[in-house]
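Supplied in structure tokens, the structure appears directly below.
One chain of protein is taken out of this complex; the other chains stay put.
When the chains are written out, they are named A and B in that same order, and each has its own residue count from 1.
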Amino acid sequence: MMPASPSMLMRNRTWLIALAAYAVIVVPLMMTGLLYADVVVTAGIFFILVMAMDLLFGCAGLLSFGHIGFFAIGAYAPAVLAKFFAAPLFSGTLAGLAVNLVLALTLGRVFLRLSGSYFMLGTLAFGIMVHAVIRTWYPVTGGDAGLGDIPRVAIGTLSPQMSLALVIWVTAALLFWFSLNLSSSRVGRALRAIRGDAVSAACCGVDVARLRINLFALSACYASISGSLFAAYNGAVHPDSFALSALLDVLLMLFFGGEGTIWGALIGVTLLRVLPDVSGPLQAGKILFSGVLFAVIIFLFPMGVAGALKDGVKRFARARSGARTSEAAAGTSGSATVAPGRGAAGDTVTAVTGAVGLRAAGAAGGMPAAVIEVEGLGQSFGGLRAVDAVSFSVEAGSIRSLIGPNGAGKSTMLNLLSGVQPVREGRVTGLGQPLAGLSPDRIARLGVRRTFQHERLFPHLSVIENVMVGCESGSDGSVGDLVRCGLALPSTRAEAQRARAASLVWLERIGLADRADDAVSELPHGLRKLVEVARAVAAVPQVLLLDETAAGLNATEKARLKTLLRSLRAEGVTTLLIEHDMAFVMDISDRILVLDFGRLIAEGPPDVVRRDPAVLAAYLGA
Amino acid sequence: MSADNLAPVVLSVEGLSAAYEGGLPVLEDVTLELARGELVAVLGANGAGKSTLLRTLSGLLPCLSGRIVFEGVDITHLAPDRRVVKGLVQVPEGRQMLAALSVEENLLLGGYVHRGDPAGLRRTLDEVFALFPRLSERRAQAAGSLSGGEQQMVALGRAMMGRPRALLLDEPSFGLAPKVVSDTFRVIDGLRSSGLPILLIEQNASKALAVADRAVVLRAGRVVARGTATELAASEEVRKSYLGE
Partner (left out) sequence: MAEFLQVLFTGLSQGGIYALIGIGFSLVNMSTRVLNLAQGSYALLGGFVFLTLATRYGLPLWAALALVLVLVAILGVVTERIVSLRVRPWRPISHDMAILTTLALVVVAEGAAFLIWGPDPQRGPALQRGVLNVLGAILIWQSVWMLVITLVIAGGLQWLLVRTWLGRAMRACAQNPLTAALLGIDVRRVGMAAFTLSAVIGALAGMLVSPITWLDYQIGGEFMLKGVLAYLLGGELAIAGPLVGGLVLGLVENIFLLFPGATGGLLKQVVPMALLIVMLVWRPQGLLGGPRAR
């Protein structure tokens, strides 16, 4: 399946520990006959299916109801091929994979363009349709009677049953390993970033659409493999295994574990497989039972049982270390002026940002002096002219401020420059090439990074992980990147370590190194805006767009921001910033643009703008 | 509460703290009073907690501690729509048009709480149209297609349809041309003169202080200065350190 040398498998140990713990619990139960071997083997099959859903939901926040369909196709492919062509199990599995891959890429392309709820609806429609097709297409699928006589495989002298059990759990373990690698890699970070804020992720360079489609396809492959193993193990397939209530059972297993808590899914899967497969009125009771159980779980533990446990432990730990944390917080504000360890960090910063210095030197030589050129830019919302025929250019290595009353079109301007809103009127040239029509992630990868007026950090990532996403430019979402990260190749691991080190340096530079592993929600508003700046500059961009970063910062933090911006300017970074704090603007800007009612009403150095009568009337209101 | 030589307090906020769910407090221990016929401005930079204050007053955010009393009734934990029924009406930031609905429907919905009195509603609607003749011309047009100034008129008219006993205004100058801002402030001044108590959230300090009787300045969620509008406008220190001028 995948070339995985033993040493590679050992590098990330979480999967081994989880599986070993599972074995320690389950094997004695099996020995004593309390747990049927059958339960454990089918648990392995469903574990793969739940992992498939968890890859999507836990990382990307996408809930797919269509996986029961991929699972069904994966199961029916070997059965149908065996019946009509006497094909061996393996080729049936491959056929199922191929069909599912094509379907997933098609469905993904269509449904992932829809917003969350519609994605669920679309995949649900697909899942129900597959079940309906299986029931009605009886010449091929056997209809309500199902298909039997699926070929058995045997490894060496092992019995077919035992061989399959082995294949199932080895496959499950490998896929588990792959999932965990993926989720702790830059791909996983990019996915959790998208989950929290797709726009902001794109502005960090994540190719949101491609990454999600490829992840959807990968996840469908998991489901397909799980389906084929299911068919092989049972020796027969029946439509009831893929009905709506079966989908609910799988969701139940997923939510028992809780989103992103794969080991929880392992427990959920096993517990739910203990429930016997029944028919007749008992089946009705079982359906009813799982419906009610699911409703109760969703209701009482929106984060899943395992998630709730984890949260409880965390809260308990925090309650115990509460005193320590508040001390640390006091320490943070005190350290603002002292900045311990500055010297060592400073060296690394030079190393990290050296590249920009080179680029700035290049700019002096051949590149155009203006890094951003805007010509006749316009944007309307309904009857509002948010931006109206604005032209300006920003020279390389300078700090330019954009000021104007609230709603004058400043943020819209930044959205147009960063590709968040498509440019419909006028021309935008950045770094010597036209930016209009480029997606935000392309613009970000060119070296134009931004922050947002209302801070848009990724809530599912820690402080340093937020900065790392910026530093790594997320993920380009290609199949190659998914595979590299899933296999945890040495090169990707080294990259991740470098990104972590560089991110830590940036955090150091804004005075937040000691809060690197905190959740972003634990930071006060002002510091979050500084983290956003760190995320934007961590990729060492050529152009930095800041939207009201100083708002909500106290005097010390503002001073720190000023120092940072000035040193970035010295390193050749061009900054365009929106700000209301006039003292800040007048102090730091090389030149100032004044927007009012979407129009550019003044431009010039601070001293000139300060005295401009139009500016005084519109904004400063003297 | 108030000494008997002062106008009776309509809205009183005592020690209010508020936070977004799961976050740190954005508003801490804010106390202010709004008396009959008075216009109080709440000033501060973006991110100082002005909008949070208004959201808490209108019930869109939970109150962590403190009390909100409106016309003698504790409304601290009342649902947003019940506060409107009591007469505490808000004009939200960015005007919040119901974009697909017509101008007339927007205005009518402003009078939702008086839907049992169609005749009275008609009368108020005519008054609003008399005040903003432009809206009368565009009554069938989708509100989303109006210009910023016209949307501001709809927002104000919609609030008046609710026959407010106190008005909360969130950044009425947001995104408006200077001339439209002046017009809007003229309307606000007119409303104040008619005796309507108004709490005005505004970033444009000079415009706000020109119409306000009193003002409070917020910084990082706390009240850092308060006084009459003339006092604050004159205070060099307040202008410099808190209003970013």
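A few remarks follow.
Note that a contact is a pair of C-beta atoms (placed from the backbone, for glycine too) under 8 Å apart; a residue touches a chain by one contact, two chains touch by 3 or more.
On a predicted model such as this, the values are computed, not experimentally measured, just so you know.
Although one chain is not drawn, the whole complex shows that of A:153, A:275 or A:288 it is A:288 that touches it. For the chain missing from the display, the contacting residue among B:30, B:108 or B:156 is B:108, taking the whole complex into account.
One of B:50, B:138 or B:158 touches the chain omitted from the figure, and that residue is B:158. Among A:35, A:51, A:107 or A:387, only A:107 touches the chain that is left out of the view. Hidden from this view is one chain, which touches chain A at 61, 63, 65, 106-107, 109-111, 113-118, 120-122, 124-126, 128-129, 132-133, 136-137, 198, 243-245, 248, 251, 255, 281, 283-292, 294-295, 298-299, 302. Along chain B, the points of touch with the absent chain fall at residues 20-21, 55, 58-62, 79-81, 84-85, 89-90, 92, 96, 98-101, 105, 108-110, 112-113, 115, 158, 162.
FYI, only the chains that are shown with their structure count from here on.
With centres defined as mean CA coordinates, chain B is found 39 Å away from chain A.
Chain B meets chain A in the complex at residues 22-24, 26, 45-48, 94, 99, 144-148, 150-151, 171, 173-178, 181, 203-207, 220, 240, 244-245. Those residues of chain A lying in contact with chain B across their complex are 382-384, 386, 405-409, 453, 521-522, 524-526, 548, 551-552, 554, 580-584, 596-597, 617-618, 620-622.
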